[in-house]
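A single protein chain has been omitted from the complex, and every remaining protein chain is retained in its original position.
And now, chain A:
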Amino acid sequence: MDKMPRWVDIALIPFINLILALIVSGLVVLYIGENPLEAMAIMVNGAVGSAYGWGYTLYYATNFIFTGLAVSVAFQARLFNIGGEGQAMVGGLGVALVCLLIPFPHWSMALVAAMIGGALFGAAWAAIPAYLQAKRGSHIVITTIMFNYIAASLLVYLTANTLRTSRGMSNESDRFADTTFLPSAYEMFSGLGIPFSRSAPMNVTFLIAILCCVLVYLLIWRTRLGYEIRSFGQSESAAVYAGIKPVRITMIVMLISGGLAGLMGINAVMGEAERLVADPVQQAGFVGIAVALMGRSHPIGVFVAALLFGMLVQGGGELEFEMPEVSKELVLVIQALVIMFTGALDNMIRTPVARAFAKFSRGDA
């Protein structure tokens, strides 16, 4: 098969897949008895039609960049980390502990410490499945899923008992001290003349997420370790022959992956809730799988896909508000279809497109 231009591979095919996923979701909306185009318009308008919408869209996108990068890094080594959800939960716990236990004089110090706490806790939660995969051959997909359930129980317990606030009736931790509050997008950007909504939860973490995209790119494509990770993913036997140790790579990759997922905590726990709630992650760990697949496990792709899913989630919330017949779980359906079309049914589109391009280029010559 002739080689296709690069833009077809990284842009056109994901785009066609996305359109297909949206069309099938549109059929679901149609079945429920609503107008899919109208629903689409509500979603787009709700997501990017106002400063308020943007503030939420980019807040969600920040979460998805972290979880998407987490899945991507593991994918580079052909490890399927479905545990982003649990790793982000435990990462959130690490962030909360740092914020609750240490009195910080300024938010910037709190942020650095919370990043370390979140990443360490997330990495630790990924370390056990990674070790079991590397040493005992326990399938990482099953163990990471089990660890998601265990993390959920752990957070329910902690927010209902050990960390439960003495004020109020709800199961959540104390509110963090004012000095840990991160600057919101409103405070950051109003000086630059970009008016963000005061009530939207987007905050300085967005910039850290972008920084993580750059760092992951440098790690995977510009370092020796990244080269080892990629060769391990391409062919384990060849990597072993080249002196790369599978146990070491599996552990390192999963620690990085869990750490990235854990960093989501600074956005959701420190930036938004400013306390620890029982479920701070809200499925973002699972969305990360779709984001990584759609973004072709490349940081730029992850960024774009995270933005898209941020729009979907924010738009989906607005949709439920405007069209009560369509529940917000429709977003889950769209997400499933995106995973299906971009991940599993990729050849369905790729083969005909490749054939068309082969024909086209032959006609040219």
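A few notes on this one:
To be clear about the criterion, a contact is a pair of C-beta atoms (placed from the backbone, for glycine too) under 8 Å apart; a residue touches a chain by one contact, two chains touch by 3 or more; residues count from 1.
One rule holds for everything that comes next: contacts and distances are computed from a predicted model.
Comparing "NAD(P)/FAD-dependent oxidoreductase", "Nuclear transport factor 2 family protein", "Formylmethanofuran dehydrogenase subunit C" or "Putative nucleoside ABC transporter, permease 2 component" against the UniProt entry of the hidden chain yields the protein name "Putative nucleoside ABC transporter, permease 2 component".
Between the chain not shown and the residues A:254, A:268, A:331 or A:354, the one that touches is A:331.
Interface residues of chain A with the unshown chain, by the touch rule above, are 28, 31-33, 80, 82, 128-129, 132, 136-139, 141-143, 145-147, 149-150, 153-154, 156-157, 160-161, 286, 289, 293, 325-327, 329-337, 339-340, 343-348.
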